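Only one protein chain is missing; all other protein chains are in place.
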Amino acid sequence: MLKLLYFAWLRTKIGIAEERVAVPEGVTDVAGLIDWLRGRGDGYAEALANLDVVKVAVNQEYVPFTHPVAAGDEVALFPPVTGG
Amino acid sequence: MLKLLYFAWLRTKIGIAEERVAVPEGVTDVAGLIDWLRGRGDGYAEALANLDVVKVAVNQEYVPFTHPVAAGDEVALFPPVTGG
Amino acid sequence: MSVRVQRDDFDIGAELAALSDGDTGIGGVCSFTGLVRDLHPQAGEGPGTVRALTLEHYSGMTERQLEAIEAEARARWPLSSSLIIHRYGRMEPGERIVLVACASAHREAAFEACRFIMDWLKTKAPFWKLEDTSSDGARWVDARHSDDAAARRWE
Partner (left out) sequence: MSVRVQRDDFDIGAELAALSDGDTGIGGVCSFTGLVRDLHPQAGEGPGTVRALTLEHYSGMTERQLEAIEAEARARWPLSSSLIIHRYGRMEPGERIVLVACASAHREAAFEACRFIMDWLKTKAPFWKLEDTSSDGARWVDARHSDDAAARRWE
């Protein structure tokens, strides 16, 4: 199982802030996870359409799309940050 | 008459903070004024020995040693500033 | 060194006094306070447009990122102490959002470190602003290219 978190407009487009999912065996990295998520519904597809504006953290650290994901990971998807 | 002001170690070396002086006719600029002041006593000579560490303001504005001085001016001599 | 992520406002005077209290080797303290603005120039909108701002954040990762940024600043400059406070939740125009403060023996280090922390915070700390606007309701604020450029200056 993966713990998935969505923030800001990714959250509002997908419609939920958090979910736990069991991903297919073929999903081994962030890019694969995003591909799989896009097939889960229009909200996901729309939120993840343009990866130029999607950032990823695995276990609360920024990672590239090539980063592996494994059972037990906390994976967060969110837009570029705008605090301060 | 000129109003002369001395600050910091120039003041302590000369021994006074302020004086009004009538300068000889030949004294027309800051350099001439300083030359004339050096002859007024050891404290003046010592305070004005090294002009690399003497700053001048005429009427509360920084000026170079070539700046004219005239009756009624307020001339201040002081070391490089160390505030802030 | 200290990082706080909180809903409540903070007292700048008390925070800055605490930062240098008891350390008489400190020559200067540089601080930056970020405030909620009521306008949105990027969208071509003038004063009065933004009625409120809601800051969402990634609890847990936010603290880790801010601590990492502060640690980086302390590795780069000789700081005596430092502080980052960032608020989340709903705020109105004029309210304080963030306070960064750096104390050092030397003013150059205090200025540089404070600016560095703000620049990295703007591009790395997981906060997102949702504006409540009079023109088109709730709107997520877009990231600014100028913030990316400012952060890259330090790399």
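A, B and C label the chains in the order they appear, each numbered from 1.
What we mean here is this: a residue touches a chain if its C-beta (ideal position, glycine included) is under 8 Å from a C-beta of that chain, and two chains touch if they have at least 3 such contacts.
From a predicted model like this one, the values you see are computed outputs, not experimental measurements.
S.K.: With touch defined as in the header, list the contact partners of the absent chain among those displayed.
M.R.: Contacts of the omitted chain with visible chains: B, C.
S.K.: May I ask which residue of C:V36, C:I69, C:I85 or C:L130 touches the chain that does not appear here?
M.R.: C:V36
S.K.: Please output the residues of subunit B touching the missing chain, sorted low to high.
M.R.: Considering the whole complex, subunit B reaches the absent chain at 5, 7-9, 11-12, 53, 57, 60-62, 76, 78-84.
S.K.: Can you name the residues of subunit C that touch the chain not displayed here?
M.R.: 11-14, 16-17, 20-39, 41, 47, 93-94, 105, 107-108, 110-111, 114-115, 118, 150
One rule holds in what follows: only the chains that are shown with their structure count from here on.
S.K.: At what distance in angstrom does the C-alpha mean of subunit C lie from that of subunit A?
M.R.: Result: the chain centres lie 26 Å from each other.
S.K.: If you average the CA atoms of subunit B and of subunit C, how many Å lie between those two points?
M.R.: 48
S.K.: At least two other chains touched by the same residue of subunit C: list those residues.
M.R.: In subunit C, no residue touches at least two other chains, as defined above.
S.K.: What positions in subunit A touch 2 or more of the other chains?
M.R.: none
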